[in-house]
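Just below is one structure, and these are the notes that go with it.
The complex appears here without one of its protein chains, the remainder shown in place.
Then we have chain A:
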């Protein structure tokens, strides 16, 4: 059995991260308060992790062991859980998420997560003041949108580099034209074969008569 100190450290770090983020979204904290006393048990695969998220006031406690009542139990992969919580239209069945207990808590958390709006500028403002924090925030937002646009263009750009610059593969248009020609040739060959077979049959019948 692994040393419980490590697991306690992981839970403490996760709990601190969640509650620190919540500190900068007062609206979400208020909504969480309405869920005070509810407990969500998670049994995650990939990575394997069992824990309970206990909502106490406007804070979330992460516990490995919980002897009290559990409001909702969820069993799924970590990615499915993230997708489920991020997309309020996602359904558990489509993502392979198994739920027992009350599904109302999950629906409420989905709703809260979809409206999550953490004011990341607030901790920066505490460190550097309002104006520098806003400038840093703008710079980070620009960098974020550039990164997001770059990542969405990345597959197309990579394909162009491989075919056009390095010439390791033919360009897509050339490949598609080649594939069309090949397909046409294949069909023409099949038609010719059929025609020859037909002529052979006619010729055989003529000889017999």
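In this text, contacts are C-beta pairs under 8 Å (C-beta built on N, C-alpha and C of every residue); 3 or more make two chains touch, one makes a residue touch a chain; residues count from 1.
One rule holds for everything that comes next: contacts and distances are computed from a predicted model.
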* **Name of the absent chain as recorded in UniProt (options "ABC transporter permease", "CoA-transferase subunit beta", "Ubiquinone/menaquinone biosynthesis C-methyltransferase UbiE" or "ABC transmembrane type-1 domain-containing protein")** => "Ubiquinone/menaquinone biosynthesis C-methyltransferase UbiE"
* To do: Would you mind spotting which of A:8, A:162 or A:177 touches the chain that isn't drawn?
  => A:8
* Listed residues A:37, A:129, A:144 or A:170, member touching the removed chain -> A:37
* Structure fact -> Had the left-out chain been drawn, it would touch chain A at residues 3-5, 7-9, 11-12, 37, 56, 63-68
